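The chains shown are only part of the set, and none of them has been moved.
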């Protein structure tokens, strides 16, 4: 899974039937300190995350395992909102929670 | 999923039976501001996208979940045409819609 | 899918039974202009491609969807030989076809 | 699979039902010498690994094959704690075991 910061939302009127009802979040994948590693991934959301939240994203077929995602053509889903990232060197306060 | 700009089309007469009837779009994966992150992906299309559109692409087995893609040997499909990307810092106008 | 140039072949006598009968091509993944993005992928072939051809490669489980690949342990297969790549900016002549 | 060093833990109260009961480790993917190649992956754990351990991580659907991970929406799981990495050039002492 990837640590990510929710940076925005993406709206689309013309959308595949395989994504019916889905809302899209825009996230950046980061390291524990918030430095962006991979920018601008579009993800589904299973936990009600919002802009500014630090989250955990699963990719691939794992993204479709939550009940709400079954059968949808998503390849990345927010599965948790981070409370705290504890590392050996330091204790990084999460941006939400 | 990935934000992408449709930059062209790819034609192929000699084609696997596993791709029968499929048309190919050429896209660049970009960040929210349109900067290219990963260039030149060839993708299937479930929504009638065209050159110049900003789109959302799903990769992996998700690419085969739309009805029209079932059983085809595709690993990336356009699933939506972007209306708008809203980010914390700014509101980026989509290139289409 | 990826645009690729076929650059060579790979031969192997000691081979898993899960690859019985399979021949390997060596390809470079490129952008529309032929610039190498990811070098030296070993791929199966469903369309009779040869060295010098510009091709389209599917990765992951999609690589095993062509009839001839069912059950083989391949993760990338050539599915088409490119006739032409048309982009907004220019019309790139394919290296084959 | 990837060689990784466990660098921390991630806690989350708001969590998808598809991750019920799961604890998250934070790891860096490294080379044999411990140099970080890909930072800050969040992983599940099937072997009781802790911070400071050198481990092996499987990604993708492989991450859900251990009994304890069946049906959980994870895409990366620690499957072993490394005793020793032996390379041609040198014998690298593992950080644990």
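All chains are identified by letter, namely A, B, C and D, in their written order; residue positions are counted from 1 within each chain.
By definition in this document, a residue touches a chain if its C-beta (ideal position, glycine included) is under 8 Å from a C-beta of that chain, and two chains touch if they have at least 3 such contacts.
Quick caveat, the model's predicted, so the values are computed rather than measured.
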{"item": "Homomeric complex, total chain copies (4 given)", "value": "5"}
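One rule holds in what follows: only the chains that are shown with their structure count from here on.
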{"item": "Whole-Å separation of chain centres (CA-atom averages), chain C against chain D", "value": "32"}
{"item": "For chain C, residues that touch 2 or more chains besides their own", "value": "none"}
{"item": "Residues on chain D engaged by chain A in the complex (per definition of touch)", "value": "7-19, 24, 26, 38-43, 51-52, 60-61, 63-64, 71-76"}
{"item": "Of all residues in chain A, those that touch chain D in their complex", "value": "1-3, 30-32, 37, 46-48, 56, 58-63, 65-67, 77, 79-89, 97"}
